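Note that one protein chain of the assembly has been removed; the remaining protein chains are unaltered in position.
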Amino acid sequence: MSVGQLMKHRTLGLTDEQVIGMYEKMVLARKFDERALLLQRSGKINFHVSGIGQETAQVAAAYALKQGHDFFLPYYRDYGFVLSVGMNVKELMLSIFAKAEDPNSGGRQMPGHFGYRKLNIVTGSSPVTTQVPHAVGIALAAKMKKRDFVAFVSFGDGSSNQGDFHEGCNFAGVHKLPVIFFCENNQYAISVPYHRQIGEAKIADRALGYGFPGVRVDGNDVLEVYRVVKEARERAVNGGGPTLIEAMVYRLSPHSTSDDDLAYRTKEEVELHWKQDGIARFRQYLIECGLWNEEEERKLLENVAKEIKEATEYGEKAPYPNPEDTLLHVYADETKEA
Amino acid sequence: MSVGQLMKHRTLGLTDEQVIGMYEKMVLARKFDERALLLQRSGKINFHVSGIGQETAQVAAAYALKQGHDFFLPYYRDYGFVLSVGMNVKELMLSIFAKAEDPNSGGRQMPGHFGYRKLNIVTGSSPVTTQVPHAVGIALAAKMKKRDFVAFVSFGDGSSNQGDFHEGCNFAGVHKLPVIFFCENNQYAISVPYHRQIGEAKIADRALGYGFPGVRVDGNDVLEVYRVVKEARERAVNGGGPTLIEAMVYRLSPHSTSDDDLAYRTKEEVELHWKQDGIARFRQYLIECGLWNEEEERKLLENVAKEIKEATEYGEKAPYPNPEDTLLHVYADETKEA
Amino acid sequence: MAVISYLEAIRSAIREEMERNEDVFVLGEDVGFKGGVFGATKGLLQQFGEERVMDTPLAESAIAGVAIGAAMYGMRPIAEMQYADFMLPATNQIISEAAKIRYRSNNDWSCPVVIRAPFGGGIFGGLYHSQCPESIFFGTPGLKIVAPSTPYDVKGLLKAAIRDPDPVIFFEHKKCYQLVKGEVPDSDYIVPIGKAEVKRQGTDITVITYGLTVHFALEAAAELENEGISSHIVDLRSLQPLDKEAILEGAAKTGKVLIVHEDNKSGGVGAEVSAIISEEMLFELDAPIMRLCGPDVPAMPISPPMEKFFMLNKDKVKEAMRKLALF
Partner (left out) sequence: MAVISYLEAIRSAIREEMERNEDVFVLGEDVGFKGGVFGATKGLLQQFGEERVMDTPLAESAIAGVAIGAAMYGMRPIAEMQYADFMLPATNQIISEAAKIRYRSNNDWSCPVVIRAPFGGGIFGGLYHSQCPESIFFGTPGLKIVAPSTPYDVKGLLKAAIRDPDPVIFFEHKKCYQLVKGEVPDSDYIVPIGKAEVKRQGTDITVITYGLTVHFALEAAAELENEGISSHIVDLRSLQPLDKEAILEGAAKTGKVLIVHEDNKSGGVGAEVSAIISEEMLFELDAPIMRLCGPDVPAMPISPPMEKFFMLNKDKVKEAMRKLALF
């Protein structure tokens, strides 16, 4: 690695502690995800949708934002993201076990459907891309209330073909709203590869049609993702309007635990991308910077394993919601229909 | 005018007869439109939506297409277009008077809601932009059936912000379908000017995000519009896929007879654009080419006036549909629900 | 008490709520500089500025979706759909999002948005400027749906909707905008969502209806009085939640029920009203539960004789009322 690239994080304004923290979040997200897949296979949970392969982009983006200040509209693979803006593994486990204490939905929604007012994580749904106009609406509120936060919204490559992407981007462009559109292009929408989803075009190029910048970035390059998101945030809070970022990643897991991905892609293709795994690449960077070593790696894995084990036990033991609570919260409590 | 531009139409493959025919259609469309506005003011019809200012672009586009072969999905201002692909003034009058004999809808739909199977004019509705995916579907049929027709669909600048524009364009781009997206950018969506509708972006630039060419053209320049549409058609039938064309025009009339446009734009602005009226410009071209003169102009206006007078009388006298026919054609006749 | 039009009731409700709470704002197509295609927001931009009376791009899903986002943040958006017919591109945002935000987040988030939509026909609007789409949204718990008939109810219910912590679809019958005038208090008041009102007391037959047809029923009732038929007229005002008590009371009052609405019959709101009655008090009825509604066709044609055939009017309602009375 060239000297110029060594310690690059400092030139971007990231401290050594921060990059180490970023790495720890990526590993935590990866290990949580692996555990969830195990739990599903062992029949302890019904379903899991994995973010493996996208953690670097997610964590890097989160670190470029302002926790507890900006508003976040993540999508269902963003475990690395939500872990970096304040959610903990215990809360994620409560969600995948669909338990009453789950802060995302009280066990009502599928795993990966995040929402936590306390953390400015806006409640999300399954129909893809509906969150894009919501982010624009929150950015509109920032402008109207003259607040300096941004709305950050993520979504997949396939989801960028929904009408709501277009309508949301155009609205934000016309009014120059402080919103960051973050597309995690993992090359597939379930079984449909990019070339049958979008063809020869670049998602990032769509920004031109809305009058704001669009950037394609290697999602496995933590510091590059951090840099472009940070720039986008600065532009947004300074009245420069939205940015569309297309982070190039690869979905290393099947679409979900219900999917057999070898029906539409080869083992070789997947293995090839495992070699480009961003987490290993970032570990290498930290090692070359002298910020990480075998010993620290061992300790980290130990702590992460412990944290996940405790969280799993907690989540598994935690009580389910009461059946009758199904009737609650249709409307605010003062109304009696619920 | 430079010698190079003189007789330019021949270099584009247009005969003298054709350009004269184009001019006659423009004048016919303009005069029909003016009559419809009068009929509305005099209370003989309830409503009219005008295409004044867009006739040159409409007629030029129609002449670049293949009548009785290609499929047409015009929008509500396209009187010049439908008159150029086979509809006659009598049929338009039957539509604005909402009479039973109206081929577009048997008096069921508003004026400007075209549809005529015999002429490959696909039935349209009021919700804007729904026709864009329809055109893509017809283009898909062309590809599946290996037919060499194209689907031509027009819509306004505001309508290009609907989700259906995005979803339709992307679908067509991925499958390289023979469809021409023709945006008549008349600077307004009712009262909303371009800069509050789309901001600083160019509609034509949106094509980049779908992987096909996008062209912005002066809609008042008949021969330029003809040229780009013809090129788009050739590309389409040769497997080159879709083209997005943004024809720059100006809506010289209020949005509709229900609209007071001076509430949101100035008389001066409108008058300025009257000076750029494409019809006058094209007449000038024909005169300079020695293909047109005062006398011919007089004859044309005479014939057009006569044609419109007869059509108006016919439309006014024609019978309304029977009230009970409201119950017909909910389903095909063999089913009894209608 | 001033006498104002149905349209002015909308405008003044919005104005007063915007004065009362700076988080209230209006967004939609042509609502700003033009003041709305029907004039519902005329003058508001001049009073509150471009940001709080916002002309949006032509994109209903964004209008609803952006409003929903702003509402989740804590704003009080009033989104105008230019015509109810054009709400459909926003269906996913309204049904999948607005209706489910509180529920899916286990009460952590909420969505206090108002979606105004001019509905109904009789104005030569043709298939797509005349529809009554309430049945599309009616079956979705989490939404509230309002469809008032008088300026008093319009103003009171719109204020209630704007202050409501949950999403409210506010259907305005465009035929009433200028036609219907009525007394409205000068002081602030609300009409609670979910409460029907007896618009006329009677003893022979009960008519349950909402929107424009309330007026047809009232006119018909006045004429039937002379024939010795006494009609009890219930104006639902709110469609979601339905005022079950008022429906059952109204039905019990006479034991003969006619349900009237402009929307086509099959799958309309009237079906639910009928089902509630036959579920709860079948044996108190002295006649079959009748429905008088628009015909089961996709939408009303623009040609005058066809529109007339489709639309209900005083005479059609009167005839159905007489028939029921004589049953």
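We call the chains A, B and C, going by the order they appear; numbering starts again at 1 in every chain.
One rule holds for everything that comes next: a residue touches a chain if its C-beta (ideal position, glycine included) is under 8 Å from a C-beta of that chain, and two chains touch if they have at least 3 such contacts.
Nothing here was measured: the structure is a model prediction, and the numbers come from that model.
Colleague: Given that one chain is not shown, what are the shown chains it touches?
Modeller: Listed by label, the shown chains it touches are A, B, C.
Colleague: Which one, B:164, B:224 or B:261, makes contact with the chain that was left out?
Modeller: The missing chain is touched by B:164.
Colleague: Could you tell me which of A:158, A:242 or A:278 touches the chain that is not displayed?
Modeller: Looking across A:158, A:242 or A:278, the contact with the absent chain belongs to A:158.
Colleague: Which residue among A:84, A:154 or A:197 touches the omitted chain?
Modeller: Answering carefully, the residue with contact to the hidden chain is A:197.
Colleague: Residues on chain C that touch the omitted chain in the whole complex?
Modeller: For chain C, the residues touching the absent chain are 85, 88-89, 91-92, 95-96, 99-100, 103-104, 127-128, 135-142, 240, 242, 263-264, 266-272, 274-275, 277-283, 285, 287-291, 296-299.
Colleague: Using the touch rule from the top, list residues of chain A that touch the missing partner.
Modeller: Within chain A, the residues that touch the unshown chain are 46-47, 98-100, 105-110, 113, 125-128, 158-159, 161-164, 189-192, 196-198, 258-259, 263-264, 320-327, 330, 337.
Colleague: Counting contacts across the full complex, list the positions on chain B that touch the omitted chain.
Modeller: 71, 102-109, 113, 115-117, 122-123, 125, 127, 130, 132-141, 143-144, 151, 163-164, 166-168, 170-171, 174, 328-332, 334-335, 337
The rule we apply is simple: only the chains that are shown with their structure count from here on.
Colleague: Please identify which chain has its centre, taken as the mean of its CA atoms, farthest from the centre of chain C.
Modeller: A
Colleague: Any idea how many Å lie between the Cα centroids of chain A and chain B?
Modeller: Once rounded, the distance between the two centres reads 45 Å.
Colleague: Which integer distance in Å separates the CA centroid of chain B from that of chain C?
Modeller: 37
Colleague: Of all residues in chain C, which are in touch with two or more distinct other chains?
Modeller: 56-57, 59, 61-62, 89
Colleague: Could you pull out the residues of chain B that touch at least 2 other chains?
Modeller: As it turns out, chain B has residues touching two or more other chains at 161-164, 196-198.
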